[in-house]
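Missing here: one protein chain of the complex. Every other protein chain is in place.
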Amino acid sequence: MADVGIGWWGVPLAVAAGAVRAGTPFLFVSLGELLTEKSGRINLGLEGTLVMGAMSGYGTAYLTGSPWLGVLVAGITGSLFGALHAGLCSLPRVNDIAVGIALMLFGTGLAFYLGKPLIQPQAPTLPALHLGWWSSIAAVRDALKINGLFIVGALLAPAIVWLLRSTRWGMIVRMVGDSADAARAMGYSVDWVRLLATMTGGFLAGIGGSFLSLYYPGSWSEGLSSGQGITAVALVIFARWSPMNCFYASLLFGGAGALGPALQSVGIHSGYYLFNAAPYFLTLFIMVLTSSSEHRLSGAPSELSITR
Amino acid sequence: MTSELIAGDAAADDRPAVIPAESVIRRDAIGRAAEAVVIPLGALIVSLLLFGVFVAFAGINPLDLYSAMVLGSFGSWFSVQNTLTLASPLVLTALCTALPAQAGLMVIGGEGAFVIGGLAAIAVGLPLSTAAPPALVQLGMAIAGMAAGGAWIAFAGALRHWRGVNETISTLLLTYIGIAVLNHMVEGVMRDPASLNKPATHALPNADMIGNIPGMDVHMGLIYGLIFCVIAYILFFHTTFGFAARMVGGNPRAARLAGLAVGRIVMIVTTLAGAAGGLAGMVEVAAVQGRASATLAAGYGYTGILVAFIARQNPLAVIPVAILFGGINASGGLLQRRLDLPDASVLVLQGIIFVVILASETLFGRFKIFRPKEN
Partner (left out) sequence: MSMHTSITRRLLLAGLGGVGATAITANMPFGHAQAATPVVGFIYVGPRDDFGYNQAHAEGAAAVKKMKAVKVVEEERIPETVQVAKTMESMINLDGAGLLFPTSFGYFNPYILNEAKKYPKVRFEHAGGLWTPKDPKNAGSYFGYIFEGQYINGIIAGYASKSGKLGFVAAKPIPQVLQNINAFTLGARLVNPKATTQVIFTGDWSLPVKEAEATNSMIDQGVDVVTMHVDSPKVVVQTAAKRGAMVCGYHCSQAALAPQSYLTGAEWNWTDLYPKFVTMWMKGETIPNFYRGGFKEGLIKQSPYGPKVSAEARKHADDVKAKLTAQQYVIFKGPLKDNTGKMAVAGGSELIQTNATDEKLESMHFLVDGVLGSLPA
């Protein structure tokens, strides 16, 4: 038995590998959402953006034969949705949460509509980097097959920390998010800053979607996203608007998703529905624990409607 | 602080929320009412035109589209009944979003209240059905559904008020949790062993099921929804409590200064909202499915959010909007069968309507014709 299977060691291994594989979409969407929220607006529509990204990326890869071009197109599609969100929200009296819900519906519907002819064909998928060459255990080697996008995402998190903290652009974004009036007084266009922040956020969310369709699980279907986009929005709150926390939380959520199947593979079978819902329990629990009616959440942009 | 999230009054970064004096409201009432009808109606027409352009790209004549939609939704007595049946759950699930919105809360967890309400209703209905007459069984189920749904959303309300947990996110999370609980129960302790290939609870005896409206092929659940809407409307627009609730929604700080018990109001409003969602779940069990299974989570709660926004969170306006969406869903089949459009075209249309309606919010107050006396 020992020569083929790895028994109980499979559980932490599967969770770790699952954290990387299933966590990458969370990572991209949550970093995108974080950028948007830092500018003082919440975009609940990233679920729709994610699904549109998955569909358009898959379609592009299928038509052109280049999965990386698919990733790019997914990002561009995402930023178009971001622009739509920002444009609508810049109109007076239009509520950002409501627009987000509307775009969630619209994006999903549009992706399903346009994606019909893409359910059958097989598009080329993204290659993996084989980082486990040193191990003689097949399962370890496989767990360390990591997609380049994960590495990009992992580098993006500290990059965003630096961007927000130490660059002029980052400071403007944060200022707009913390006090639109102050930003306006200094001569910055609040709407423009938010437009760019939301478009960048959409770009990242679109890429997160393309990871689903082009790498893992690596095909387009209407059930592809089981709410990763919307979970990622909750994840940003969970991560207290810190990019590095988004990175850790994405791994945690991805790993939690892999826990159910991994436990079943070693013989624990009861309550898989509740295991599947574990990330939601966890997020709610953390929110209850860390929120307060007295003061706003630390790290939260002051202009953000959901923390007011 | 409590958020200011009512669709119309929120998110204006630069505008302080102003509550006009009551006399001004009354003077403008007619103009406002006209505005509230004309603008959404205009937006609806624009959406339909946009959707026509959209399907034209698929090589379909928009006129064929519109005629199929009319035929499938209101084109015959059969279609009308079909539309009303599909509208029935939406009336109640929309209230689950619309009522908290009156008090400034954005609840999007109607789906969770729906499944939990349905589950509680069958849990109470099954033992009752062996002992009590149908009317009592249904009453017991309705109470159970409303209590469970009410507690579900009120939990989010309590977290909001006492812990400052954002209710939009918490109700969404609660929905995922509710669906997991439903699946866990119907495939576990509540499963009828004879429900072979579709795990479900035991079925409610036929005699205890909610019947049809006399002379129609539409179940009585629709009437429950209409009654709930009217009561909610009276409560929110013609009682002191309603005024207080709307004041909390308009300006929580002013409400607190005026000595209103904000916590109590939040709890009552979220309980009512959850009760509406839970009742919808109870009706789905007691009038349609007869048992609880994974199919309780069929998305009525999500569509309800849409209906509430298009009705601009007004409990009475929820009724026509729900019927409109019932009609869109009823005609969706014809679009597939006659025009070869994908099933997702209905989603696209709903998405377009939602986006355009929200964008049209910005037009309120822009047309002088509706505000003859405003300076």
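Note that the chains are named A and B in the order they appear, and that numbering of residues resets to 1 at the start of each chain.
Everything that follows uses one rule, which is that a contact is a pair of C-beta atoms (placed from the backbone, for glycine too) under 8 Å apart; a residue touches a chain by one contact, two chains touch by 3 or more.
Being a predicted model, the structure only gives us computed values, none of them experimental.
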Practice task
Specify the shown partners of the omitted chain in the complete complex.
Solution key: A, B
Completion exercise
Sole touch to the unshown chain from A:Phe28, A:Tyr62, A:Phe203 or A:Tyr216: residue A:Tyr216
Exercise for the section: May I ask which residue of B:Thr130, B:Asn197 or B:Thr240 touches the chain that does not appear here? Expected result: B:Asn197
Practice task
Since one chain isn't shown, list which residues of subunit A touch it in the complete complex.
Solution key: 1, 4-7, 10, 13-14, 17-18, 21-22, 116, 119-120, 122, 139, 142-143, 212, 216-219, 221-224, 226, 228, 257-258, 260-262, 264-267, 269-270, 272-273, 276
Exercise for the section: Determine and list the subunit B residues touching the chain excluded from the picture. Expected result: 61, 63-64, 66-68, 70-72, 74-80, 82, 85-86, 183, 187-188, 191, 193-194, 196-199, 284, 288-290, 293-295, 298-299, 329-330, 333-334, 336-339, 343
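We take it that only the chains that are shown with their structure count from here on.
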Problem - Chain centre separation in whole Å, for subunit B relative to subunit A (CA means) - result: 29
Fill in the blank from the handout: Per the touch rule, the subunit B residues reaching subunit A in their complex are 1, 3-5, 7-15, 106, 108, 159, 161-166, 168-170, 172-174, 176-177, 179-181, 183-184, 187, 302, 305-306, 309, 342-352, 354-355, 358-359, 361-362, 364
Completion exercise
The residues of subunit A that touch subunit B in their complex are 40, 44, 84, 88-89, 91-99, 101-103, 105-110, 112-113, 116, 180-181, 184, 190, 227, 230, 233-234, 237, 271, 273-274, 276-277, 280-281, 283-284, 287-288, 291-294, 296-297, 303, 305-308
